[in-house]
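Only one structure is covered here, and it is reproduced in the block below.
Only one protein chain is missing from this complex, and each of the others stays in its spot.
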Amino acid sequence: MPDSDAAPSPEPVEAFIVRFEGFEGPLDLLLELARGQKVDLANVSILALVEQYLAIVEGARRVRLELAADWLVMAAWLAWLKSRLLLPEDETAAEEGEIAADVLAARLQALEAIREGAAWLGARPQLGQDVFPRGAPEDFTEIDRSRLHVDLTSLLTAYLAARRRSGAKRQYRPKPMNFWSVQQALERLTRLLGATRDWTDLAGFLPPELPDSSEPPLARRAALSSTLLAGLELARDGQLALRQEQPFGPIQIRPGPEPEPDHE
Amino acid sequence: MNDTAPPSSRPHAERLIEAVIFASREPVPMRTLATLLPEGEDLDSVLAALRARHEGGGIELVEAGQGMMFRTAPDLAPALRRVVEIPRRLARAAMETLAVIAYHQPVTRAEIEEIRGVSLSQSALDALLEADLVTPAGHREAPGRPALWATTPQFLVQFGLKSLRDLPKRSDLLVEPAGPAPADP
Partner (left out) sequence: MNDTAPPSSRPHAERLIEAVIFASREPVPMRTLATLLPEGEDLDSVLAALRARHEGGGIELVEAGQGMMFRTAPDLAPALRRVVEIPRRLARAAMETLAVIAYHQPVTRAEIEEIRGVSLSQSALDALLEADLVTPAGHREAPGRPALWATTPQFLVQFGLKSLRDLPKRSDLLVEPAGPAPADP
């Protein structure tokens, strides 16, 4: 290894190896090495840094076999950088090397700035460390709970909850459904037919309990359809005749068989 | 102002005692303060100087329990007080009871219990009475002459209702048929 002539004396290198684990990663070590150059960070010699770093990592590998991957990755990258800086193959390689050196220098400066920022923060009197706030604060806030927080929604929700709870306890009792059955319609139609001679609206044979449309329409329609079914039944037996003048028009009935001569 | 002290003009012992009492969570015992004082300093005179310094200011040095502490001057309390309103909520049982009374008034206690399916706790009724939301409304002319309950005008105000007719109808609330119950309000 041609390290002894380019790198500084091996003495500080040994010291670095001893303190190897004290560094927070490769960049930390590089920054420490750069500071060792005793120049402004902007004028640091990247090549010297690279050689020092490679020497230290090489030395560390002699002492211990295992070395964390990021140290080796940095070493590989620096070896590449060194080749670009020392013996560039052409103009492009030389330019690559210069750009990479600039990037490294900028990263070191950024880290240095952060170190200084952390030091600046650390030097400030910190609350709870160096300066102290009021230990027994006083609170002048009084809490007034005299007002009620209610709204209509919560009232209604509560009512439903109450009804649901008691409803669950009651036995289920289906509401009786009193619809006019076909059987009832058949009886009523047979009875009333005797008093009728001419065509009469089917609606005239509805039960008297459904006097007008104020009743629930469901009951009325049920009665109407039962009466119609009863009428059809009686017509089949020839006891009465049905007619409807037009679609959806009123259905009419009269006693007697099917009226065939009507149109003639 | 004649009491504007130039920096660091006050005695170290006084500054230290002031800072320690300020920063402590509890009143600082005399013993602790004494151990902090430099040799030869007298705690009583330091405390007297400190008390004099803050006299007539916004804070004052007071003795509390076995120690010293700073407190804001009592006469400032009214100016510093800040009232935060945190409205209470009615407990669920009270709210349900109120709802039943609102919809079925006038209603007896037994009817409320019948509708809610649980017995009515005194605390729920007390909460409603205290908030002036319900009121006794005579007696039902029935065996035992049970007391009747109804809502108050305050109930309408509290819920922002013009009248009881503004409550949604029970038939609009209850999807399933309600079964035998008193007439709608």
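For reference, chains read A and B in written order, and residue numbers begin at 1 within each chain.
Basically, a contact is a pair of C-beta atoms (placed from the backbone, for glycine too) under 8 Å apart; a residue touches a chain by one contact, two chains touch by 3 or more.
What you see is a predicted model, and the numbers here were worked out from it, not measured in a lab.
Across the entire complex, the residue among B:E55, B:E85 or B:D126 in touch with the chain not shown is B:E55.
Of the candidate positions A:E58, A:E98 or A:E233, contact with the hidden chain is made by A:E98. Although one chain is not displayed, its contacts with chain A can still be listed: residues 24-28, 40-47, 70, 85, 98, 101-102, 105-107, 109-118, 120-122, 124-135, 137-140. Residues 1, 3-10, 14-20, 22-24, 28, 32, 36, 55-59, 70, 72-76, 79-80 are the ones on chain B that touch the missing chain.
Just so it is clear, only the chains that are shown with their structure count from here on.
In whole angstrom, the spacing between the mean C-alpha positions of chain A and chain B is 38.
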